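Below: one structure, written as structure tokens.
A single protein chain has been omitted from the complex, and every remaining protein chain is retained in its original position.
Showing chain A:
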Amino acid sequence: MTTPQAIAIGCSAGGLDALKVVLGALDPRLTQAVLVCCHSGSDTVELLCEVLQRASALPVTEAAERHPVLSGTVHLAPSGYHLLVEKDRHFALSIDPRVQYARPSIDVMFCSAAEVWHEKLIGVVLTGGNADGASGLQRIRELGGIAIVQSPSNAEISTMPQAALDTAGADHCVDLSDIAPLINRLCLP
């Protein structure tokens, strides 16, 4: 089995608490880049970065346009822009129209990450009240990546994980507290 190189996580309503749990339990030895798209109403993700940094052993930063994707680093999609990854593993932003009412959209981030990392990508869908992430997760699976979905019954809002399961299915459907241990297992030799 190939070792994953990147982890893409999407969440919406209830996502902050869920992210704290997942990022908080990721192994600090991880060398994978972690990309996070979290729908939030605010104009910046500065505060979100701060809150998550307190929970996470890995450095948490806002993904900056044209800057490289860093290993062992959590990159948050900026507010108001779609986050994409180029083949040369640099970030690109776009203000194309909203997808599934969202910008940043999880689908957009998942699809572009899938095209870069193929089977070396883990896609994770957490709690949320819409269907964003479902078709992106499907794309991740089509290109050989691994799909993890939070059990809908365990999610604060089940709509998003349920939509992901209905559209894409999953390789692993687990409770929130089991997601980070599973990622650690998949990523560490």
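Simple rule for what comes next: a contact is a pair of C-beta atoms (placed from the backbone, for glycine too) under 8 Å apart; a residue touches a chain by one contact, two chains touch by 3 or more; residues count from 1.
Throughout what follows, contacts and distances are computed from a predicted model.
One chain of the assembly is not displayed; among "3',5'-cyclic-AMP phosphodiesterase", "histidine kinase", "Protein-glutamate O-methyltransferase CheR" or "Amino acid ABC transporter permease", its UniProt protein name is "Protein-glutamate O-methyltransferase CheR". Residue A:94 is the one among A:71, A:94, A:159 or A:184 that touches the chain not shown. Only one residue from A:50, A:142 or A:175 touches the chain missing from this view: A:142.
The hidden chain makes contact, of the residues A:115, A:156 or A:171, with A:115. Residue-level contact of chain A with the missing chain is found at 64-67, 78, 80-81, 84-87, 92-97, 108, 111-112, 115, 118, 139, 142-144.
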